[in-house]
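All protein chains but one are shown in place.
Order of writing sets the labels: A and B. Residues in every chain begin at 1.
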Amino acid sequence: MASRPQTVRRPPTAGVNLSLNNPTVRAILYQIVVVGAVGLVVWYLVSNTIENLETRRIATGFGFLDREAGLPIGESVIPYSPADTYARALFVGLLNTLRVALIGIVLATLLGTIVGIARLSSNWLVAQTARVYVEVLRNLPLLLQLLFWWTLFRDLFPGPRQAITPLPGVFLSNRGVQLPAILWQPGYGYVLGAFVIGVIAAVAVSRWAKRRQASTGQQFPVLWVSLALILGVPGITFMAIGAPFALEQPELRGFNFVGGVTLTPEFAALLVGLVTYTAAFIAEIVRSGILAVNQGQWEAALALGLRRGQVLRLVVLPQALRVIVPPTTSQYLNLTKNSSLAVAIGYPDIVSVANTMLNQTGQAIEGIAIIMAVYLTISLSISAFMNWYNRHIALVER
Amino acid sequence: MVVPQPVKSVSPHPMIEMRHVHKWFGEFHVLRDINLTVNQGQKVVVCGPSGSGKSTMIRCINRLEEHQDGQIFVDGIELTNDVKNIEAIRREVGMVFQQFNLFPHLTVLENLTLAPIWVRKVPKKEAEETAMYFLERVHIPEQAHKYPGQLSGGQQQRVAIARSLCMRPKIMLFDEPTSALDPEMIKEVLDVMIELAQDGMTMIVVTHEMGFARTVADSIVFMDRGEIVESAPPQEFFAHPKTDRARLFLSQILGH
Partner (left out) sequence: MSDTQSHYTSPTFAGPKAGQPGRSFADIPPVKWARANLFNSWLNTALTLLLIYFIVKYAIDLVSWGLINAVWEVPGNDTRACRDIRGIGACWALINEKFRFIMFATYPYEEHWRPALVIVIFLALYVVSAMRRFWNRKLIAIWLLGLVAIGVLMWGGVFGLRYVGQERWGGLPITLILSTFGIAIAFPLSILLALGRRSDMPAIRVMCVTYIELIRGVPLVSLLFMASVMFPLFLPEGVTVDKLLRAQVAIIMFAAAYLAEVVRGGLQAIPKGQYEAADALGLSYWQKTVFIILPQALRLVIPPLVNTFIGLFKDTSLVLIIGIFDLLNAAKTSVNEPAWRGFGVEAYIFVAIFYFVFCFGMSKYSQDLEVELSRHRKR
C-alpha cells in the first residue's frame, strides 16, 4: 500500500513582501511607532530631569551612601548609631522591614487559618463572630487601623507606673509592650544541639516508617513519635543539665522599664495592624479553599473506610492547599508592601529611613530608586517561588 | 412488609438487613419504614421516581447518611454511632457514585492504592498489584499512570469501580452509576457491572437502566415517596406491576 514512492515536498518559502498590507510589516511598523512614542516621552522627562538637577545643583549618584548619616533610628536589630553611614542606616531599615514582615506573616497565617476555619464552624456564634471580624477588618483602610492601634497604645494605655499586667511579667503601657527575657545559660548550647539531633531523628524515623509501610504495610505513629523526638530530646537534655532557667523581668526604674524585651508602641501597632488586617484576607482564602474541595471527595474517601483525619490529610488538604497557597503568597507580598505604611507611625522601616535620607540629602531619585529596588527584589523572589510551586504541583484536574 | 424473595441466591445468608428504618431531613420524612433484606450474592436493583429516597436508602447502608429510627445490619454487624463499627462496615461495603468522585490530585493507580494502604495496611507493592489486576478487570490497565482529569467519563467511572473493588468488599453499592455519562459510555460501565454480577458479588444498584435490571437483577425494589412500594423479580415486576404507582413509573420510563 505504501509502496508508491512519494516526492518530498517542502513548504514554500514566503516571498519578501514589503507592502503595507502585509500583517507582519504592519506589526513591525506599529511596534516601532509605539516604542518610539514611549521612548520620546521618557527622553523628554529624563532630559527635563537632568536640566532641573543641574539648575538646582542637586548631586547625583550613590556617593552619599558612604557618608555619615547623622540620623537617629529608634530601634534596630544590629548595633547602630547616628555616626554610622547611610548604607548602614538603610540596612537597619531593611532589617526592620523584614523583621515586621516575617513575624507578621507567621502570625497572620495562624490567625487567618483559625478565623477561616471558624467561618465554617457548625457553631453559629463562632461562625458569625468570625464573619464580623472579617467584614470589619477588610472594609477599613489599613492606614486607619494602624493609626488607631498606634493612638490606642500611645494615648489610651497608661504610663509605665500604672502599666496593665495581663500576665505576670508582661506590661502594657504607653511605652510599648514589655516582656520578660529568657537569659542565656551556659548549658543551652547542649539543648540546642539536642534539638537539632531530635529533628534529624524525626526525619529519619518518618523516612524509615514510609519505607516500612511501603514494604510491609505496617503503619507507624510518625506524627507523635516525631513530636516526642523534637520536643523530648532537648527536654531531657535540659533536665539533665540541671534545668538552669532564669528570666529577666522588666522592672520599673523611674519613668521607664529596664530589662526584658521591649516592643515599641510603633512596632506593636504596626505588627497588630498588619496581622489582623492580613488575617482577614487569609481567612477568606482558607475558607474558600476548603469549600472548593467537593463534598463528593469526603463521601468517596469515607466510603472507602478512611478515617476523618486520614481523609483530611490524604485527600482534602492536598487539594485545598493548591487553591490556598497561590493567593496566600500574594497576601504575604501585600503584607510586606503594606509594612511601608510604617512611615506614617514612625517605625523605622526601609521606606521611613530612605524617606528621611532623601529629605536630608535632597537626592530624591536615588532614595526612591532604593525603595523600589528593595521591594521589587522581594516581589520578584516571591513570584519566582510561586512559579516554582505552580510548576511543582501542576494540577491535572478534571 | 415487602421482602425480596431470594430467587437465585447461592445461600440465604443475609448480608444487609434493614428493619423499620426511618429518616428525616429536618421535617421532611425521606425514608418511611424501610424493610429490606439482601442475601449473599443477590443483586437488587432499586428504581423509582427522582426524590423517592433511593439514594438516601443506600447511603444509609454505609452511613453516609444517618438513619434515625429502626435498625440496619451489615454482615451481621449493627450500624450504630460506634466509630469502630462504622469503619468496619465501610471496609466491607464498596460504593460507586454518580459523579465518580475520583481524587483529582492522585493518579489512577494512587486512587486505587490509597485505601488499601491506609485502611487495610497492605504493602505498597501488593496494593499496586491488586490495583493493576482490577484495572485489567475494568479493561483500562493502560491508564494507570494518568490523572483522572485525563480520562473520559466512562473510564473514570470504571476506575471508580476498580477503586472500590481494591478494598475487596463483600457488598457493592451503586448510586446511579451511569446517570452522569454520555450515552456511548454507558455500555462500557454496564458491561463491567454485569461481569461483576456474574462473579457473584452482592450488589445494590440504584439505576434507571431497565435493560440492566432485566439481565442482572434477582429482585427489583420500586420506591416512591420514601417507601418501598413493590418488590418482585424482574419478569414479574415488568410484566405485572401490582400498584398504580409502579405502572405509571414504568409507562414513563419505558414509554418511548
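Convention: contacts are C-beta pairs under 8 Å (C-beta built on N, C-alpha and C of every residue); 3 or more make two chains touch, one makes a residue touch a chain.
Remember, it's a predicted structure, so these values are computed and weren't measured experimentally.
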item: Candidates A:Ala201, A:Leu321 or A:Ile368 - the one touching the absent chain; value: A:Ile368
item: Hidden-chain contact residue, picked from the options A:Leu40, A:Leu102 or A:Leu380; value: A:Leu380
item: Interface with the unshown chain - residue positions in chain A; value: 27, 30-31, 34-35, 38, 45, 48-49, 51-53, 55, 117, 120-126, 129, 135-136, 138-144, 147-148, 151-152, 155-156, 158, 290, 295, 298-299, 302, 308, 316, 337-338, 340-341, 343-344, 351, 355, 358, 364-365, 367-368, 371-372, 375-376, 379-380
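In this text, only the chains that are shown with their structure count from here on.
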item: Mean-CA-position distance for chain B and chain A (Å); value: 49
item: Of all residues in chain A, those that touch chain B in their complex; value: 213-219, 294, 296-297, 299-307, 310, 314-315, 318-319, 322, 395-398
item: Of all residues in chain B, those that touch chain A in their complex; value: 62, 64, 87, 90-91, 93-95, 97, 99, 101-105, 114-115, 117-127, 147-150, 156, 160, 163-164, 167
